[in-house]
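Note that one protein chain of the assembly has been removed; the remaining protein chains are unaltered in position.
Right, chain A next:
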């Protein structure tokens, strides 16, 4: 499934990386602990988190995350957007809490297990 479909279905706002929304999503991971994401996320995951600082971009790039969804109406910091833009990493935002987003993604067939 492509990121565009997720953006549409979950009504996400696109903060950056609009040109990269045709990226394929293979699964999902939800965590706010960066070492946990480093250890347990997988290539092609969509990452659901409340973290908005620039270090999330390094984590996402190193783990080849397809895109980040920031929850609860949290907006990425300026440096986060700049870094993500230069790396071609899509960042989306939503007013919904993580539970809601993960549940909807699961319904769409995105799983945390592969």
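To be clear about the criterion, a contact is a pair of C-beta atoms (placed from the backbone, for glycine too) under 8 Å apart; a residue touches a chain by one contact, two chains touch by 3 or more; residues count from 1.
Keep this in mind: contacts and distances are computed from a predicted model.
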Notebook entry, point to check: Unshown chain, UniProt name, "Fe-S cluster assembly protein SufD", "Peptide/nickel transport system permease protein", "Anti-sigma regulatory factor" or "ATP-binding cassette domain-containing protein"?
Noted result: "Anti-sigma regulatory factor"
Notebook entry, point to check: Which of A:18, A:79 or A:95 sits in contact with the chain that's absent?
Noted result: A:79
Note to self: One chain is left out of this view; which of A:8, A:53 or A:114 touches it in the full complex?
What the structure shows: A:53
Next item on the list: For chain A, enumerate the residues touching the unshown chain of the complex.
Entry: 32-36, 38-39, 43, 49, 51, 53-59, 61-63, 79
